[in-house]
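Apart from one protein chain that is not included, each protein chain of the complex appears where it belongs.
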Amino acid sequence: MSRKIDQAFYDIGHLDILAEGNTPLHRLDPRAKLLTTVVFILTVVSFGKYEIARLLPFFLYPALLIGLGELPFTFLLKKVLLVSPFVIFIGIFNPWLDRQVMLQLGPLAISGGWISFISLLLRFTLTIGAALLLIATTGFGAICMALERLGAPQVFTVQLLLLYRYLFILVEESIRMMRAHSLRSFSAKGRITYQVFLQMLGNLLLRTIDRAQRIHMAMLSRAFTGEIKIVRQFRFGYKEACFLGGFGALFLCLRLTDLTALLGRLVLGITG
Amino acid sequence: MSHHIVEVKDLKFHYPDQTPALRGVSFKIRHGESVAIVGANGAGKSTLLLHLNGYLSPVEGQVRIGDYQLTPETVREVRRTVGMVFQDPDDQLFMSTVFDDVAFGPLNLGFTAEDVTDRVEKALATVGVSHLKTRPPYRLSTGQKRRVAIASVLSMSPDILVMDEPSAGLDPRARTQLIDLLRSFQHTKIIATHDLDMVVDLCERTIVMHDGQISADGPTMQIFSDEKLLAESCLEKPLRLQGCPVCSCRDSSTAIGQI
Partner (left out) sequence: MHMADALLSPAVGGTMWAATAATTVYCSAKVRQSLDDRKVPLMGVLAAFIFAAQMINFTIPGTGSSGHLGGGLILAILLGPYAAFLAIASVLTVQALFFADGGLLALGCNIFHMGTIPCFFAYPLIYKKIVGDHPSRARLLTGSLLGAVIGLQLGAFGVVMESTLSGISELPFSSFVMLMQPIHLAIGIVEGFVTAGIVSFIWQARPEIIEKAAADQPIGTLSIGKILIGLAAATVFTGGILSWYASEHPDGLEWSMFKVSGQEELKDTDGLHQSLKNVQGQTAFLPDYNFKGSKEGDSGRLGTSTAGLVGGFTVLLLAFAIGLILKKRGSAGHDHAHDHSHPHHH
């Protein structure tokens, strides 16, 4: 999947800044948010493929998070839409392959294929949305620390942190390289040929390996002995337990019952 | 007490491909001195600096830091005493927040979490970046990065500060702030630099290097008055010592404000 490199740079920076927001939601221990997200995703994904109505209440979670975290809805929506092509491409086969009519809404006959396709899209929006919301309310560093506290190997979490730290530099270097290239290329679109690409990446790789050496030097100068240690203060307290417990119960409830049908009947009953 | 003495005796070093880098360097720096190491690019300044904390090992000769002869066994102790700040701050700020970078050293030295936090806060306050504690490095300016890099070394309480081009890339104000900051330090300072004006402000002693050897070692002002020496070592006088900006302009036809 290709993406515009400076857009990517902006996106990560923006999400990072969003994660520094100062709402009670942001201040929750990251482990609570991470675990809630995991429960959410597993619950959503566990529905059968023809479910639509029972998936809809799950939008309460992103709605609440966006509200409590004061996050920009359009920005997040755009990011979700941006990655939808693959899923749409796979899912669009459903309406053709599954033509058995399943639902009759008055004069409209809806086939199982369309239902499963819509269900797929809902699933997609919910799961992807949950991941984005996690990063937008928690921040990458905190997530890494949460992972470590939850048992991930320290070598891996340190690797995540180092990657995160240096990807900005590498992305900036790449942007500079491509800009220099496009200033010197005479084709209108500045397309990079295969040969040039190899040269660019080769040079970037060599510089990166050299940089690794200098970083290592700096680490040794500060008494590095092979393991990077980090100090973090985390508290998983009452608020966190309520958050995780409350949402967990909600998701479970929605999964195991059909509240929406109940509500629907009520509404229909009221409106006659 | 030989605590903070840096002594180098007849240091020789060449790279794996046999290019000589240092051809017999000797000097002795005492506690509290501020020494500048100047010279053209390729003279061997950075290579020399890398010997002072054991990153490079001499092919011949000795390095002595305080009570310790520098050997693979004493390297760890030496790195407690010698705090090194490199040219590119991005190479030294490798953690995801300022706090973590400054805490890296003390954590490696084995201090407790409370001690570490204490040291970090003191170091950040000393360089004036306490408000940047939770900032990720990619959102710092060059001047801020340099100060954080210095803090990351200060938190280890070194006795000797070794710095490679500390003022490179700084805007005028950041540079002034850096010079003021360094002036306030009591540590022994060894600074390799091209910024000769900073040397005038900061270092009472200067070592001139040329082609892997020391061509002069003495009081700063004396060295910068010796034009022959400077020329031989491919250097020039610091800008402020180059006389009147109007009449001593190199190409008189472009002198500004000709009367």
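Order of writing sets the labels: A and B. Residues in every chain begin at 1.
To be clear about the criterion, contacts are C-beta pairs under 8 Å (C-beta built on N, C-alpha and C of every residue); 3 or more make two chains touch, one makes a residue touch a chain.
All values reported here derive from a predicted model rather than from experimental measurement.
As a convention for this text, only the chains that are shown with their structure count from here on.
Student: Using mean CA coordinates as chain centres, what's the subunit A-subunit B distance in Å?
Tutor: Centre-to-centre distance between subunit A and subunit B: 44 Å.
Student: In their shared complex, at which residues does subunit B touch subunit A?
Tutor: 50, 53, 55, 76, 79-80, 83-84, 86, 88, 90-97, 100, 103-105, 107-109, 113, 116-117, 136-138, 152-153, 156
Student: If we count contacts the way the header does, which residues on subunit A are in touch with subunit B in the complex?
Tutor: 16, 140-141, 161-162, 164-166, 168-169, 211, 214-215, 217-225, 228-231
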